[in-house]
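The excerpt is restricted to a subset of chains, each kept in its original location.
Here the chain labels run A, B and C in written order, and each chain numbers its own residues starting at 1.
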Amino acid sequence: MPQSEPIHYNDANPEVRAVYDDIMATRSVTDINNFWKHIANHPPTLKHTWEGVKSAMAPGALDSLTKEMIFLAVSASNGCQYCLRCHTDAARKLGMTDEMLGEVLAVVGVATQSNILATGYQIPLDEDLT
Amino acid sequence: MPQSEPIHYNDANPEVRAVYDDIMATRSVTDINNFWKHIANHPPTLKHTWEGVKSAMAPGALDSLTKEMIFLAVSASNGCQYCLRCHTDAARKLGMTDEMLGEVLAVVGVATQSNILATGYQIPLDEDLT
Amino acid sequence: MPQSEPIHYNDANPEVRAVYDDIMATRSVTDINNFWKHIANHPPTLKHTWEGVKSAMAPGALDSLTKEMIFLAVSASNGCQYCLRCHTDAARKLGMTDEMLGEVLAVVGVATQSNILATGYQIPLDEDLT
């Protein structure tokens, strides 16, 4: 058997439907991603995950595009193909060009390399940061 | 013995000094971080790492502050305290407020949680992304 | 400067205090962990993280001790000393013995080794799981 089956709107209970409705209203879309349909197998997880994402991704001191690019950077870093693809798509819809994507991934690449070298050489914090 | 010792400017060979000089000139600073002084134990690594960082972090389609925030997001994700602290500091010098830092980390948090749920439920790519 | 400063109850705004009060009431304690005091630097993160933790860690089909042991297993796996220590402590208060901790870490150890071997040998899913 597969790890999980999607819960479609018509089969969802009222608690799940309310979250689906809020996702569609917040994002002005008429369907939701597989992500939500699968985590809906555990309705409290659907609810608190959506509330966290809704809160964190809303425009604030940072605009939505910057947030989407950070989300895709973290997803690349964690090796999550699903989230990488969804949030690359979301960032493109908000105006991310191929060049901007290239720059995001270039930063992720050198940051990751730097992280591993800082660990490998056990580099102590600079004095002005302690 | 420690994992590595820093190579100070006065003890560095000409190849290493040339990189140190370029770092200070590029960043308009009069000293360099421990990171460079430690990886200078292997001069070719110092040289190619600096060239990668210089290229990736230069302002382009994305501004320097956005790049620093992505760098700190990746460093948090990889659990690298050294890089996290240095690049938080760098981002603050470029104008990142406490609220902006809070939003970066909020995105890193929900992205990481989403990554793990996408993996845990083995969520298939949405049709329009395949 | 440090990465963040704790927000103490007396200095907290009403939104943050409400979360602190709910944490203390839910857990029947009179003070809260540093974790909450630091993430309170970004009140929306404090709020949605607490709501997620409160929901996920409440006893349900699994009892609280099992949940705490899973939390500590994941924290060990992610190399997060802070969460590892807090949730080991929480699990002990719920009855986890040294032997049980030993068994949790033994499972984490062989699971991690198996994960890396499954990746290294690129092992295909067994037919009855596809």
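By definition in this document, contacts are C-beta pairs under 8 Å (C-beta built on N, C-alpha and C of every residue); 3 or more make two chains touch, one makes a residue touch a chain.
This structure is a prediction, so every number in the text was calculated from the model and none was measured.
Number of identical chains making up the complete complex in this structure, 3 of which are shown: 6.
Just so it is clear, only the chains that are shown with their structure count from here on.
Taking only C-alpha atoms, you rotate subunit B by 120 degrees to land it on subunit C; that is to the nearest 5. In summary, the pair subunit A and subunit C forms a contact in which both copies contribute largely the same residue numbers, shared numbers making up over half of all those used. Subunit A and subunit C have centres, each the mean of its CA atoms, that are 20 Å apart. Work out the mean CA point of subunit B and of subunit C, and you get 27 Å between them. Counting partner chains per residue, subunit B has residues 85, 89, 99, 102-103, 106, 109-110, 113 touching two or more of them. Contact residues on subunit A toward subunit C in their complex (touch as defined above): 44-45, 47-49, 51-52, 55-56. Contact residues on subunit C toward subunit B in their complex (touch as defined above): 1, 3, 39, 41-42, 44-45, 48-49, 52, 78-80.
Taken in their complex, subunit B has these residues touching subunit A: 2-4, 33-35, 38-39, 41, 45, 49, 52-53, 55-57, 60-62, 66-67, 69-71, 73-75, 77-78, 80-83, 85-87, 89, 97, 99-100, 102-104, 106-126, 128-129.
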